[in-house]
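A single protein chain has been omitted from the complex, and every remaining protein chain is retained in its original position.
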Amino acid sequence: MATVASATTNETVAPEPGALRRVGHTIAHVMSTPLGAIGVILVVLIVGMAILAPYVVPYNPTAINVKARLADPSLAHLLGTDQLGRDLLSRVIVGTRTAMTVALTSLSVAIALALPLGMIAGYGPRWLDGLLILVFDSISSLPMIMLGLAIVVLLGPGVSTVILVIVLYSVPSYARLVRAQTLSLKTRDFIKAEQAMNAGTPRILFRHLLPNVIGPLLILACLDISTVITLEAGLSFLGLGVKPQIPSWGNILSDGFAVIRNSAVPVVAGGVPLILATIGFTFFGEALRDALDPKLNPERKP
Amino acid sequence: MSATPALIEATKLSVDVPAKWLPFARVKPLSILLDVSLAIRSGEIVCMVGESGSGKTTFGRALLGLVKPSSGRITLEGAALADFSAKSFRAVRRQAALLFQDPLSSFNPRQRIGAMIAEPRRIARSGSTRMEDLVALAQQVGLSERFLSRFPHALSGGQARRAAVARALSVIPKLIVADEPTAGLDVSVQGGVLNLFLELREQHRTAFLVITHNLSVARHIADRIVILYLGRVVESGPASEIFRAPKHPYTRALLDSEPVPDPAKRRTEPPVLGEVPSIAARPEGCEFHTRCPFAQARCRVEAPTLADEPGHRQVACHFPLPAASAAAVRGLHVVSR
Partner (left out) sequence: MSAPVLEIHNVSVSYGGVVPAVVGVDLTVGPGEIVGIIGESGSGKSTLAHSILGLLPKAARVRGDRFVLAGNTILDADRTTLSVLRGPSAAMIFQNPMAAFSPIHTLGKQLVDLLWRDRDQTVATKRERIIAALKQVGIPDPMGKLDAYPFQLSGGMLQRVAIAAALLMRPALLVADEPTTALDVTMEAQILHLMRSLRKTAGVSILIISHHLGVIAEICDRVAVMYAGQIVEEGAVETIFSDPRHPYTQALFACEPALIPTGVGRLPVIAGEVPRPGGTGCDFAGRCRFTEERCLTLSPPWVSASADPRHHARCHRSKP
């Protein structure tokens, strides 16, 4: 709007906020909506719990005490115990750590792989684009569970197997997003301007394309964290994921499911954190998306 | 003409829309630009004028290899480019800067203006990128220091245009290709950009290819004018001569169409009816005959060639307008005398 634009011309101009202040600004914007605030609180709680897990657990989460099996919640065991007498609260807390390890590791690896692959597909020669798209499509055409099963059979269950399955599952869709972004940015004038200035391909890719594609990718990954946690829980529930003795939300659910006729507490104890994490990361991701959209969050207001 | 080779010369440059290859039908390639020849000397300002779809923007981009020419030759200071690969165009890009029609779109939205105007120096690995030198660069185009830390979206149209010029001047180019340099600017600031061009030419003998549809801008800064219609040159020559006595009916129509800021000189009838034909359906014969008020039978069947006329002029018309009819041209030259 012309009138609004003219209003900015006479102001005394403060320097643009620095990177740190911009992060602060973004977080403030995320917190400014109720759902965003809920998201931030849940994410901070979950991540904090994952980091501090070894220091806050009341009991050893793998210590078996058959005499105290399936105890009801009490002051000694706030969530009771499971069928092997392990303290459920401790298992839930350490399960958070497992979930976060799996989610953050696998998504970081997926991003690290998808960024270069997607940018090469979008910016590179057309035959390479075709080849990469073929590979991505082939992978995504495989049924997720079958792929997971095949890998587990080959490598055996475990945290790293789960991570591998998730990476394999996420890279194609992330790379496609990066490629689509790259393709549309490639025709934009500012990339043409770089070419006209004789900028080399690495400079265009890393200094100009990368900062513009990484934002949407981070947001997608953030929204995916909840899916990944569910996936880990699902694989573990099926016995294909994390080894049974290691506490994970999926294992808690799986164990609780077997004894659900005796007590519903283990299922609830495994399910509620999963639901909260899903809600938290989804809200956080959606608020982050709005906060990073320059149209919805103008850095400088008139 | 002098013996020194032109700074840059395009010979019979053509650009095609990439033809789509289908299993059963080969679609004929569409030509955006057809056999355009143009030489620009140091310190010369050439204006390329035409309606949208005339290929003027494409020509500017093809010179720098941002659009790949399909045939023709580009000669830089007497040395012809070996081919039209990105590698060959590096030589041109080292000497030339491009000003985009929309300056805002030519800035990385996540890069501050300071980093942006330093970019050509960083790429060329020459020139200082220290803060005080960037401030000096910005001040050269009339932007104060405070703009260096701003992001592009915080600039007004005029400021963005200046920032784009600052970037072009970062490594002093021998040629500036300016695509509609006054588009979207108020008349009160248009002059500032054009004055900047004139100063550059004086100080550094920078050559300019100014692509514009604004004839009054061309009238003030152009040494030479090239008129494009459907990707072909229909008339070219010294600016003063073309404004005084256009030879091609299309040039004449453009001059007549320009609204004159004088209510006493209102036209009664629109001078050219109809609109630019599509490049997918080029008319037979002279491609302007469908809109030409002087078209005759010959124009419908036989395409005119671009022929040399006295006074370094060229025109592609079977029946060039006689100089006598120039007096009837309403508008611009009347003001300019």
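Note that the chains take the letters A and B in the order they are written out, and that residue 1 is the start of every chain.
Criterion: a contact is a pair of C-beta atoms (placed from the backbone, for glycine too) under 8 Å apart; a residue touches a chain by one contact, two chains touch by 3 or more.
As the structure is a prediction and not an experimental result, all values here were calculated from the model.
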Full-complex contact with the absent chain, from B:Arg267, B:Arg298 or B:His312: B:Arg267
For the full complex, which residue in B:Leu215, B:Val233, B:Cys286 or B:Cys299 touches the chain that was left out? B:Leu215
Tell me which of B:Ala91, B:Ala115 or B:Val189 is the one touching the absent chain. B:Val189
Since one chain has been left out of the picture, which residues of chain B touch it in the full complex? 51-52, 156-158, 186-192, 194-195, 198, 213-217, 219-220, 240, 243, 253-254, 256-267, 269-273, 275-276, 331-332, 335-337
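Here is the rule we go by: only the chains that are shown with their structure count from here on.
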Compute the distance, rounded to whole Å, between the mean C-alpha positions of chain A and chain B. 50
Within their complex, state which residues of chain A touch chain B. 5-6, 8-9, 13, 15-16, 188-190, 192-200, 203, 208, 211-212, 294, 299-300
The answer for chain B against chain A in the complex is residues 61, 64, 66, 86, 90, 93-94, 96-98, 100, 102, 105-112, 119-120, 123-124, 146, 149-151, 153-154, 156
